[in-house]
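Take this structure, written in structure tokens, and hold onto it; I'll ask about it next.
Certain chains of the assembly are absent from this excerpt, and the rest are unmoved.
As written, the chain order gives the labels A and B, with residue 1 at the start of each chain.
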Amino acid sequence: MGDETTDEELDIRRAIEAILMVSIDPVAPNLLAQLMEMPTKKVEAICSSLADEYEAEGRGFCLVRIGGGYRFQSSPAQAAWVERFVLEGQHSRLTSAALETLAIVAYKQPISRNQVSAIRGVDVDTVIRTLQQRGYIEVVSTDPGPGNALMFGTTREFLESMGIDKVSDLPSLGDFVPGPEIVEALERGLLADPDVVELEAEGDAGSEGGEVAGGSDAEVPVDDRS
Amino acid sequence: MSVTVTTPVYEGPFDLLLNLILREEVELYEVSLSSIVDAYLVELENLGSCDLEMTTEFLLIAAILLELKTRRLLPTDDRFDIDDEFGLWEERDLLLARLLECKTFKDAAIQLRRLAADASLSWPRRAGLEDAFLHLAPDLLAGVSPVDLRDAGRRALAPKPVFHIDTEHIAPIRVSVADAVREIVNDIPHEGTVTFRTLTDGMVDRIAIVVRFLAVLELFKQGVVEIDQAEMFGDIHVSWLPGADLADIDLIDVYEG
């Protein structure tokens, strides 16, 4: 441990190590802060220094911030050994149908089944139920509008399985908006008769499609469904 | 075109359309639908198998395309309806927006798969509290009533709905005319007259009755029985012809159900 750490800090480090060792779920930094009666920022700093320490020492375990809190976990480098020990595959993979549905829920939450279905273009009932059973999504609210649709959102378990701390840590959806060449290809695929080209100019004035096809960086209206 | 889609996986209509457009440069209004079908068939071949759902989805999208296209091809009203034209453009823009959205989430899902794969290299510590502290732990069931537990039980034990298309109406016919003929030959006294009503006594299944009727017709055709119906909708009387050779009966045609 670093030489400049104070005695009080050393105590806190030990306490955190002990608490994380007995906790089943990730422990939120503000809960630690509350227990230790110290600012959350300080707790976060100590946790991250502990994490660095384990890594520098080449430990077989690591301390990560995940699903809204801190937890101990086996080091990724030791995956082969742990796999041998665990035997039953704890991590079963999702099909791409499930994963795409999960992505929609994750980025658009809260979202209803029908809204997901509209984006996927297919019925998503089975997939939604599978994701719910697996604990990746849950009903987070009820739509106040007519029909009182159940609104789904992701769970802490989802965050844990993605190895991230919070939903906003997901890569920005903007990163996945298709590039101009794909938009162009799609546009070309949907191209109308050449003899209504004048209308195209008028029609496109209202939308942004033409502009994107023209190669500018303007945002594609991907996100405007409500 | 340089664009390639790396996942040869079909999940839904938009997916299909996306792949078709991106790969084959299908131009909705200009290219013949048969090329779309061809492209689809090539895709099918590549997948190496066909499932009903995928095929249905293709039919759906093909129908949509066909509708869009016919609207373009059919001669329009003499008066040029600019609203219709705009409507078409609106439709196209909407479709484009949905395709883009679909593509966006497809790519996002690939990224999620990577995240999950990385995360799956670590296992969390889940050992929990040591025995020494267990007595301190608060009662997790505080505030949970037996009714809450029952509700949780109902949720957990509720039969999971299993979706399949009801194909009862096309269930295979299990009664055959040959069997029915055999039954009639074996069960009915070879003298006197019996009514068709008696022959079908106790039968509930309409198809079984139909098959039995076909059997009677078959026996008539073979010259084994005489059929007589005195009045319309009256009883059908079936009587054995004297001296009929029952050995021939095995040679009857087999009706395919």
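Here, a residue touches a chain if its C-beta (ideal position, glycine included) is under 8 Å from a C-beta of that chain, and two chains touch if they have at least 3 such contacts.
Nothing here was measured: the structure is a model prediction, and the numbers come from that model.
Counting every protein chain in the full complex of this file gives the formula A x2, B x1.
We adopt the following convention: only the chains that are shown with their structure count from here on.
Rounded to whole angstrom, the centroid-to-centroid distance between subunit A and subunit B, based on C-alpha atoms, equals 35 Å.
Within the complex formed with subunit B, the subunit A residues making contact are 20-24, 61-62, 64, 71-76, 79, 82, 86, 90-91, 93-94, 96-97, 99-100, 102-104, 106-107, 119-122, 125-126, 129, 160-164, 170-171, 173, 175-178, 181-183, 185-193, 196, 199-200, 203-204, 206-207, 209, 220-225.
For subunit B in complex with subunit A, the touching residues are 1-3, 7, 9, 11-15, 17-18, 20-22, 25-30, 57, 72, 85-86, 88-90, 92-93, 95-109, 111-113, 115-116, 118-130, 133, 160, 163.
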